[in-house]
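Rest of the complex left out; these chains stay put.
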């Protein structure tokens, strides 16, 4: 007999929650048990024999959710934001020395975004030059994007570890802003264009060659494969894991 | 009998000059007559029956060259820089009302650069958003490039003619420089990367779709096809023409 993993969803009425319910229901090796949203009782997860709960809710409620899941030996895959170091420490305390639950908390479940950052980090020390271009729809409030900022930081750290100085740049006459923002010495450019969704390019260059790592997110569904990957592996990773990276075994 | 056009080169020992001598020699419909460089007599063009002379020399000598060619009824295709409105007016005076010579003076002979600008201009009025990214080797002194600056200006003019306001942009939190420079309201980003040569992208976007026009210059040879195109048509265009655009019949 082929066993499936029993999966529940917290925040099941939200846009993201609905997409996860659909993705879980579509997967042959997973069984959707029950969804819980504002006003519903968390105990329904226990009643339905749920093994893993996916939480995309709100910073105000996520800690209470986690306390309940850990107390009941249920695994958690969490995309809710707002986890400070203090909150993470609290979760570790709840889990204790011999955790029954695995808890994965990740700021970004798009596998391509995670891989892009990792590859950029790995490649950084082999290239004289590196710059980041991120391109988004024009409704975005911050420039650069959080992902681009984080990517540039990781690259800057990798270059410093490798003893690389700044990328070569002979610019002596610049129209203000043309060379972009700098994050740890890495130039970052933000494009805002109707018709785009969420895209990022890391460009690396040395004598006679360049390497480009590009990630395109076409719609909200792009977090689903990462969430399912977490759901499938969480039982084998008791305790707290921060970031999807460790689950990718790169 | 198949006639070929007799072509001479001014500045024939320079890097660009040599490339043009090679390109002319390779073309079946052109015959290379003679090259003239510092210290050589311009009269050798006449002696060799030269019909068209290509001039990639220096602002200090180009006006004397043009005077000689016009006086001798020879056509000129000129890539030398430094043509002010005053100099252009002088050339027009020399050509007179019934010019025997055609003179083409162009700041950029890379056909792809000329086409990119034209297409960007034509497309501009159909798109809510437009931005320009130019990418060059790290030895470049100015940012943005002259071509990107000119492209942005042409786009800005086309948008104004079409009654379009600024591209939508909800940025409220910007790391300084992230959104690039602006030229006539068009955002322009300059990337400087080892391994690159000279590249430019115009990105246009509206609801659900984007159009990208990209030009890549891989080496100096990229001006050759534009120069040959000028050489082949100049006899049919007496008088002064500024810019390769008019020869492209778009």
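Note that the chains take the letters A and B in the order they are written out, and that residue 1 is the start of every chain.
We take it that a residue touches a chain if its C-beta (ideal position, glycine included) is under 8 Å from a C-beta of that chain, and two chains touch if they have at least 3 such contacts.
Just so it is clear, the model here is predicted, and its values are computed rather than measured.
J.: To what total copy number does the complex in this file extend, with 2 chains depicted?
T.: The complex in this structure file totals 4 copies.
We take it that only the chains that are shown with their structure count from here on.
J.: In whole angstrom, what separates the CA-based centres of chain A and chain B?
T.: Going by mean C-alpha positions, chain A sits 46 Å from chain B.
J.: Where on chain B does chain A make contact in their complex?
T.: On the chain B side, the touching residues are 127-131, 133, 135, 138-144, 149, 167-183, 187-196, 203-210.
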